[in-house]
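A single protein chain has been omitted; all remaining protein chains appear in their positions.
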Amino acid sequence: MSQYRVLIDANDEKGLVHRISTVFYNHDLNILSNSEFVDKENNKFFMRSVLDGELELREFKKSIYDVLPKNSTVEVIEPKKKNIIIMATKEMHALGDILIRHEAGELEANILCVISNYDKLESLVGKFNIPYITISHEGYERSEHENMVMESIDSFKDVDYIVLAKYMRILTPRFVEAYEDKIINIHHSFLPAFIGANPYKQAYDRGVKIIGATAHFVNNNLDEGPIIAQEIIHVNHTYGWRDMQRSGKDVEKIVLSRALKLALEDRIFVYANKTVIF
Amino acid sequence: MSQYRVLIDANDEKGLVHRISTVFYNHDLNILSNSEFVDKENNKFFMRSVLDGELELREFKKSIYDVLPKNSTVEVIEPKKKNIIIMATKEMHALGDILIRHEAGELEANILCVISNYDKLESLVGKFNIPYITISHEGYERSEHENMVMESIDSFKDVDYIVLAKYMRILTPRFVEAYEDKIINIHHSFLPAFIGANPYKQAYDRGVKIIGATAHFVNNNLDEGPIIAQEIIHVNHTYGWRDMQRSGKDVEKIVLSRALKLALEDRIFVYANKTVIF
Amino acid sequence: MSQYRVLIDANDEKGLVHRISTVFYNHDLNILSNSEFVDKENNKFFMRSVLDGELELREFKKSIYDVLPKNSTVEVIEPKKKNIIIMATKEMHALGDILIRHEAGELEANILCVISNYDKLESLVGKFNIPYITISHEGYERSEHENMVMESIDSFKDVDYIVLAKYMRILTPRFVEAYEDKIINIHHSFLPAFIGANPYKQAYDRGVKIIGATAHFVNNNLDEGPIIAQEIIHVNHTYGWRDMQRSGKDVEKIVLSRALKLALEDRIFVYANKTVIF
Partner (left out) sequence: MSQYRVLIDANDEKGLVHRISTVFYNHDLNILSNSEFVDKENNKFFMRSVLDGELELREFKKSIYDVLPKNSTVEVIEPKKKNIIIMATKEMHALGDILIRHEAGELEANILCVISNYDKLESLVGKFNIPYITISHEGYERSEHENMVMESIDSFKDVDYIVLAKYMRILTPRFVEAYEDKIINIHHSFLPAFIGANPYKQAYDRGVKIIGATAHFVNNNLDEGPIIAQEIIHVNHTYGWRDMQRSGKDVEKIVLSRALKLALEDRIFVYANKTVIF
């Protein structure tokens, strides 16, 4: 017996659950878990089922498409480790958290490599026998540097996700489009509160009593892609901006790892610049 | 067109969703929302659907029972205001929070009356034109006093929930059994820590850094009924136990009101001394 | 024996604590609690002490000024109920929360009156025997309406704080300047995210996973005054913006009441558009 994750994204109409569950039933599948969401405003239907049984994948997928409205999307996924590439710059906390989880066997993922524009993290990554690729941006134009990074990424096959673990360079639209809905970023702020550079300094200057972090997919508008997860911690007047930054690291790493886990378990739908998460 | 809430509690078996959704489909019902949970360990299936359509209730309910295993439970509910009785002693915060929400039209509920063993809250309750019934316990044995309270409750028809908004007297098994799964209590502690009397004093003596509150259904074991909602706040060494008590009030009232809202919206299943909440 | 709260705001220099505590000692005062904060960046010193003893206030205050650098500020306050005016529009939750706390004796405050641009809350406020003053804005220019509100406020003596409990009109600089550092507002957002109108709609459109509320003093830049308190709750894709609004109310009322309590207990210093809170 195998397990399958079925993800359906369709325009809503009466009878969808009936028709889909009939397909499941006819294929003699057992439903282990089932989550549905209907967005009335946009007339959209989302469903994620985990099924138990034995399947001929192509035929099964076709059977589902047959009962859905046009322009639907169906994914049938056999759970297995996904391939991820991590990009980082100089900070250790978010990268280190993923490395330890990977080492502990917590992640359904193979880390293909870590790419950085500095060599500062090479020693850490090397300890875990994961390839570390330094691609310095110095002396290059943004597009030239990005070309090299993209070449490096594309030298790997079947990359499922690119995780920006505090990668501190702005990505161009060309890069973002090349890996649409595949790039997960951690933004060191409770978005959309302090978009842009040094959010902790901004937060300090504004005198906030809470700081946060936001994991999101990256799209062409910097810091404006679909949000996956957010978390906050309380601060007070004794925190200078560097204290906020230090304290913020704990939130950043936890939120990024939480978002990555959701992605690896195929729990995220993206639409209308938002996420539906089961 | 009417709206219906369907709550199904059954032993799990293959094809349940298929069969149930077929019944929905055959009755020409539109699914507005659908939540399911399968508890593998106990082989239990729970489902809450909100449906749009026109129904002959008895026939519809029978049709669902027909496709379910034996010993299942089906409820089909037309949303309307539920009847609640509030019991309190001397403290205003939890009671006051419910009164204001009621006044603001936030609650799907009629407050039939407030019963207290003191007259201290009469002036507050009177402002809202809600009957206040003082049943003093002084000079009576516990069972005598409870008899009077039960008589008072039973003088009202169709009581859906009894809300203990800081009612500071222990209830006997007879009372609890008479209103099984109908009594919602707020316990001024993060259960099961600090069961029993003066949990804030206990918490202070233990030097905790967090205090909490727990809303739960009441069963025969004091403070051990199925938990509905819990919340906490952070405290520190500057908090004496009275400070903890004061700060705890905010958590208590929010948690109790949250639990009440879940109950009024028919979102809670109870089994195995736990709750499934959709 | 009386209790005194001493608040000192001074430029930092070596020996301040020594000199101040010597004054306390010479006046035979017992320190019940003592909080200090030095902001290195701005070279500022803040101190709040609660003292026990018997004082000639003017002489004592002068003795402290004598040991401080120029341009310092000293307040010596005998704890007593402060006078507050609440302004509201149509929503009940924040106002109701303050009314209940007031009724329960939780607040060190007299509520002089509630001013609203609608009569919708009159019935609620009337229950508590608090004057309700409706000053409709209809048919008036903003400045005309505000004149009437200010006249109404100024008809009361010794107003310590004006609490905007979801008062949904923009205040002009003239109003704000007239009551500098006296106006406490609750903003229905985690500032500075979603400044301006309908933040819940903005938050929904942005697909956030957290919503919050911010209590702050009001200054001339809308939503940009010194922040006193912030809190958040988690939301998810099932929340439409009205659900966010509904859930947000619980955070709004708790945060506003928390900020009000801090103000009433003389725990807040304001400087550099921020707050220091002891």
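First chain written, first letter: the chains are A, B and C, and each begins at residue 1.
We take it that a residue touches a chain if its C-beta (ideal position, glycine included) is under 8 Å from a C-beta of that chain, and two chains touch if they have at least 3 such contacts.
Keep in mind that this is a model prediction, so the values were computed, not measured.
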Omitted-chain contact residue, chosen from B:Ser21, B:Asn34, B:Gln230 or B:Ser257: B:Gln230
Chain not shown: contacting residue from B:Ser21, B:Asn185 or B:Thr275: B:Thr275
Touching residue (missing chain; options A:Ile100, A:Met150 or A:Ile195): A:Ile100
Residue numbers in subunit A that touch the chain omitted from display: 33, 91-93, 96-97, 99-101, 103-104, 106, 124, 127-128, 238, 246, 250, 254, 257-258
Footprint left on subunit C by the chain that the document does not show: 14-18, 21-22, 24-25, 28-38, 40, 234
Contact footprint on subunit B, counting only the chain that is left out: 37, 39-41, 190-194, 206-210, 212, 226-232, 236-238, 240, 272-277
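In this text, only the chains that are shown with their structure count from here on.
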Far-end chain from subunit C, centres as C-alpha averages: A
Pair of chains whose C-beta contact count is the highest in the structure: A-C
Centroid spacing, where centroids are CA-atom means, of subunit A and subunit C in whole angstrom: 40
Multi-chain contact residues (two or more partners), subunit B: 33
